[in-house]
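The complex is shown incomplete by one protein chain, all other protein chains being positioned as in the whole.
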Amino acid sequence: MDVVTLASQLNAGTIIPEGIVTLTLLVVLVGDLIAGRKSASWLPYVAIVGLLGAIAALFVQWNGTSDTIAFLGAFNGDALSIVFRGIVVLSTIITVLVSISYVRQSGTSLSEFLSILLAATIGGMFLCGASELVTVFIALETLSIASYLMTGYTKGDVRSNEAALKYLLIGAASSAVFLYGASLLYGLAGGETQLDRIGIALSQIETPAIAPVVALVFVICGIAFKLSAAPFHQWTPDVYEGSPTPVVAFLSVGSKAAGFAFAVRMLVTAFGSLTEQWHFIFAALAVLSMILGNAVALAQTSMKRLLAYSSIAQAGFVLIGLIAGTESGYASVIFYLFAYLFMNLGGFACVILFSLRTGTDRISDYAGLYQKDPLLTLTLSICLLSLGGIPPFVGFFGKIYLFWAGWQAELYGLVLLGLITSVISIYYYIRVVKMMVVKEPHEMSETVKNYPEVSWNLPGMRPLQVGIVLALVATSLVGILANPPIDLAKASVQRSPILQASISPAKEVAVSRFAPVQSSEFRVQN
Amino acid sequence: MELQLQYFLLLAAFLFCIGIYGLITSRNAIRVLMSIELMLNAVNLNLMAFSNYLDPENIKGQVFTVFVITVAAAEAAVGLAIVLAIYRNRDTVDMEQFNLLKW
Partner (left out) sequence: MDLAHGVQLVSFGILAAIAIVAALGVVLLQNIVYSAFLLGGVFASMAGMYLLLNGDFVAAAQLIIYVGAVNVLILFGIMLVNKQQDFPAIKGMWIRKGATALVGAGLLVLLAGTIVTTPWAISTATPTGDGSTLKIGEHFFSDFLLPFELASVLLLIAMVGAIVLARREFVPEDTPTTEEELAFKLPERPRETAAIAGGSQTSPE
């Protein structure tokens, strides 16, 4: 059998984007070996070109074939996975842009950092489409192990060590718990590892059976760790504070998006017969995350810790869309993650730039920054306001869409709690903005008084500037031009068979009844 | 009297719970890593038992076990590298001393 027939039998074309990223990883590793330390000047651009190639391949697939099952059921490259893989790759591109000067300044080598980051991307991309337990596990571990390594990458820094150790121990424990759940699933399904067959087998078990619920709880432990939803959030603030900031940028968006894709596929396909139970558990997680994340964020003095708790809270908001379980619910999850990509990465890019120039990330040190660096202040303010859900930025539309979808699915309590905690969150976001903008010149912090001359010509600063401007433009404009991404999100839900099967007919009617209202509502706002 | 599936599963559950106990109470970072290995072994025993009793023809559980062993080895290597890095800087492996980052 020759290679071409084998590839077509396996439908290997669906993993071309991952193949491109893998190739880029090898080029980066080997290029560094051959060219030595000079290579640091061009390796990041190789990585970005490779990732853009992966985006292009994903784009071709979006318009491509309908046959999405690949590798005899191990991978499902449906529209849902394409959108999530796109989000993961985009977050990696921005992370590469903002990490160049940071890694250079921290005195560590860039090529290994890029290879580990690319490996994490590969793991995340495969996790978005994995539809079989073993593939899920290996993809999850590729993402996790690469994340542990990146967290501890600045090994001279004690806090980075500590963050890596905590992340590794908690992560490995949660993946062991997940695995125990997976082994129970394997047994309950009578020796099947494909998610859809597990789903069929589980639906044939007569109620009430305790074993599927135990398996569900164990699996959710693994998922919630990746989403950093409370009460599985303990690692988040420590890892965010201790690890190099570009890594945090990737973890908060790329890793989380992959986690959501994994959650949707796992729960909808394998636990379709336990929908009530997992909705209940996720509702509890959402409530805890929203309350805890927003309440504790109020008391933070470090910018990175503030963003850590804010990301816990944001995970809680996104869970509302997941629990809604309707077409617009899933679409709102995708749209919000897309919005979150730009606003959160923009925020982190600004934190990176500020800490590069001043060496601190204390919130009080940002006082009066407006006088010295208007671009940084503008971007950080817009990203934070967008995270808080203030119109007309993209975060506002994302949140409205999420809450609207939750309201349609009759999740009144959750949506109300989401609204209340959003208002609380606006307070701590505005506090930072006020600190930067409103202060009089004499109230300026010592750090800002010694703020260095803004110069973009230093090595590695141009890409950082590009990243910041990109995030700024996307955060402020996607809000106004929200229709294309919303259409994309909806189309991806409509074209994914696994989601269509799970959306119940009764809810479908309700959705179609309200759909015209929703689109006109958005037109009005635009 | 024959060997039953449940015997293996019960042993695996016991090992898993011992692993969880060690995970939470251990103060030595390396012992925490060992506890995680115990948990992974419990999972492997589960998979092997299911594979033998429920899936004797396809033995997918055995394949799964091989993958878990692979990942466990990688995880142990990375874990010990991180423990070494932190020991160089802090001169201890006591989990209680790792409190620069407040919980």
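A few remarks follow.
Each chain gets a letter, A and B, in the order it is written, and its residues are counted from 1.
Everything that follows uses one rule, which is that a contact is a pair of C-beta atoms (placed from the backbone, for glycine too) under 8 Å apart; a residue touches a chain by one contact, two chains touch by 3 or more.
For clarity, every value in this text was computed on a predicted model and none was experimentally measured.
Taking the complete complex into account, A:Gly152 is the one of A:Pro17, A:Pro44, A:Gly86 or A:Gly152 that touches the chain left out. From the options A:Val27, A:Ile200, A:Val214 or A:Leu417, the residue with contact to the unseen chain in the full assembly is A:Val214.
Remark: the residues of chain A touching the chain excluded from display are 10, 15, 22, 25, 29, 36-38, 40, 70-75, 104-109, 112, 115-116, 119, 122-123, 126, 132, 134-135, 137-139, 141-142, 145-146, 149, 152-159, 164, 184, 187-188, 190-191, 209-211, 214, 302, 355-356, 359-362. Interface residues of chain B with the unshown chain, by the touch rule above, are 1-3, 5-11, 13-22, 24-28, 30-31, 33-35, 37-38, 41, 44-45, 48-49, 51-60, 62-63, 65-67, 69-78, 80-85, 87, 91-94, 96.
In this section, only the chains that are shown with their structure count from here on.
Separating the centre of chain A from that of chain B, both taken as means of CA atoms, is a distance of 27 Å. Chain A makes touch with chain B in their complex at residues 133-134, 137-138, 141, 145, 148-149, 152, 155-156, 158-159, 161-166, 168-169, 172-173, 176-177, 179-180, 182-184, 186-187, 190-193, 234, 237-238, 241-242.
Partner chain A is touched in their complex by these residues of chain B: 9, 16, 19-20, 23, 29, 32-33, 36, 39-40, 42-43, 46-47, 50-51, 54-55, 58, 60-61, 63-64, 67-68, 71, 74-75, 78-79, 82-83, 85-86, 89-90, 98, 100-101, 103.
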